[in-house]
Structures are given as C-alpha cells and as structure tokens.
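A single protein chain has been removed from this complex, and every other one stays in its place.
Presenting chain A:
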Amino acid sequence: MTKPDKSEAYWRENKKYLAILLSIWFVVSFGCGILFKDLLNRYSLGGFKLGFWFAQQGSIYVFVVLIFVYVWLMNRLDKKYGYNE
C-alpha cells in the first residue's frame, strides 16, 4: 500500500470502531438509563429497578469497559498498520 492509502485505511477502521463503541455508549446511558427507563423499571436486578440501575450504576461500569476495549482495539490496529512505537 502507498502511504496515503495506508493512512486512509487506518482512519476508516478507526472510525468503524468509534461508531460501534459510541453506539454502545449511547444505548446504555441515553437508551437504558433515560429513554427506556420506565420500560426497564418493570424488571429488577436484585434490589434495583433495572432502568434506575443503568442510570446510577450500570452505565458507568460500561463506560469504563468501553474505554479499555477501545485501548485494546487501537493497540491492535496500530500494530497492524505499523504505527506502534
């Protein structure tokens, strides 16, 4: 691959990862914690109503996991394209 092709392919894959990860980010917080809270509140997780749990606990746990998954994916991508130092 020529240099511009390589960087463009890298950027495309990066954007694909971002789209997937940010969709999850949106679904757990704005989806489960806000828009569909009342629906999810019909179910429970231990002593929590499910929607309430997502809003005050679950979404935060998912956020942490998302960033570490991103770190792992990007390190792998950097290696694939030889951008790792």
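Details
Criterion: contacts are C-beta pairs under 8 Å (C-beta built on N, C-alpha and C of every residue); 3 or more make two chains touch, one makes a residue touch a chain; residues count from 1.
The rule we apply is simple: contacts and distances are computed from a predicted model.
Per its UniProt record, the hidden chain corresponds to "Cation/acetate symporter" from the list "YceI family protein", "Ger(X)C family spore germination protein", "Cation/acetate symporter" or "Transketolase family protein".
The set of chain A residues touching the chain not shown comprises 7, 10-11, 14, 18, 21-22, 25, 29-30, 33-35, 37, 41, 45-49, 52-53, 55-57, 59-61, 63-64, 66-68, 70-71, 74-75, 78, 83-85.
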